[in-house]
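Some notes on the structure that comes next.
Only one protein chain is missing from this complex, and each of the others stays in its spot.
Chain lettering (A, B and C) follows the sequence in which the chains are written, and residue indices restart at 1 in each chain.
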Amino acid sequence: MAFTYRQEVMFRHCDPARIVFYPRYFEMLNDVVESLFATIPGHTFADMHADRAVPTARIETEFLAPSRLGDVLEFTLSFPRVGRSSLHTRFVARCGEEIRLRASSVIVHVGTGLRPAPWPDDARAALVAHLEET
Amino acid sequence: MAFTYRQEVMFRHCDPARIVFYPRYFEMLNDVVESLFATIPGHTFADMHADRAVPTARIETEFLAPSRLGDVLEFTLSFPRVGRSSLHTRFVARCGEEIRLRASSVIVHVGTGLRPAPWPDDARAALVAHLEET
Amino acid sequence: MAFTYRQEVMFRHCDPARIVFYPRYFEMLNDVVESLFATIPGHTFADMHADRAVPTARIETEFLAPSRLGDVLEFTLSFPRVGRSSLHTRFVARCGEEIRLRASSVIVHVGTGLRPAPWPDDARAALVAHLEET
Partner (left out) sequence: MAFTYRQEVMFRHCDPARIVFYPRYFEMLNDVVESLFATIPGHTFADMHADRAVPTARIETEFLAPSRLGDVLEFTLSFPRVGRSSLHTRFVARCGEEIRLRASSVIVHVGTGLRPAPWPDDARAALVAHLEET
């Protein structure tokens, strides 16, 4: 089941063209991921950042229509694949019926020295709940 | 010929994992593009933003190795293709010999109402100078 | 009556010292102000930013204790004074009982050319509801 997240477009997101400045979308996408991990006891970003992290290894993004101040964006996040220490993500952001952004990324679970580390079993079980159906 | 741009990794770029927070790389990539346009008289971002803009339509990025506070990043920007109103970009960021990031994007030149508008001839001529050789 | 606003400390707010990077607090304070104006019909930031704006003319801030990833900050915003075209603000941010930040600023309502413009009557009436009692 996709995870959902709502973000209103704030003044701080917008640029002189009066639309969302695209690097700010990536801050939003990070908030989406962080909010999903906030639902996994023991694996919130606060829990993890003593000795673990979940850096993004790659991300592809299409900006399909501009977003403006006050627009309410509804994000969905689902996972095409949960790897041993990786997570393949798919994001869609909509305003009403209009798709504003599509993105897919690979996130890696790393431990000391930023080396890939297998997902702990409980984290994996929680992530798998957001796997896309095939 | 590729356009080059140098950016030291500053404190504001870094996250609690003590590496560059990936949305900040997109701010850097925007600075690279903005700095290239700063070399084209009449088409700097300041010139354009009365009634034109150059939003990013899509971008694909690989983060190949983490960057840390104080690292000096050397960006190159070249264009695989200059379209009628679009610009296909290729970015590489290196620290010394190590490639940290590769990205490619499509930027669109838009006018009033954010509608695509052909590159003016002088802008096109300047952009073409950074076309990749084939 | 003070306006209240809740913001969890997110990864994007934090720096390599693993505390909120102080410029990010100002983004939060702007969100607080923007959220208050969102309660005033016809004077949301989206309404205003065609030909008006509310830039900050001055701000004084004390950072009394550091905030960390996952902390939930409760902001209050009240107004010591509502001027003809200005607004004197007072912010307090707490995490539980602990005060993390105190700030006071002067915001100016400006129209075309960024020139000060009197608050419209309905906006003033809404702002006055958050005046501090004397």
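Simple rule for what comes next: a contact is a pair of C-beta atoms (placed from the backbone, for glycine too) under 8 Å apart; a residue touches a chain by one contact, two chains touch by 3 or more.
Model, not experiment: these values are computed from the prediction.
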Residue touching the undisplayed chain, where the options are A:Asp15, A:Asp47 or A:Glu60: A:Asp15
Cross-chain touch to the chain not pictured, restricted to B:Gly42, B:Gly70 or B:Pro116, is B:Gly70
For the chain that got dropped from the picture, name the residues of chain A it touches. 11-12, 14-16, 18, 21, 23, 69
Hidden partner chain, residues of chain C it touches: 16-17, 19, 21-24, 26-27, 30, 49, 53, 55-63, 66, 114
Just checking the interface: what residues of chain B touch the absent partner chain? 10-12, 18, 27, 30-31, 34, 44-46, 49, 68-70
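What we mean here is this: only the chains that are shown with their structure count from here on.
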Would you mind checking which chain's C-alpha centre is most distant from the centre of chain B? C
Once you find the CA centre of chain A and the CA centre of chain B, what distance in Å lies between them? 23
Counting in whole Å, what is the centre-to-centre distance of chain B and chain C, each centre being its mean C-alpha position? 33
Chain centre separation (chain A, chain C; CA means) in Å: 28
Multi-chain contacts only, two chains or more: what residues does chain A have there? 27, 30, 49
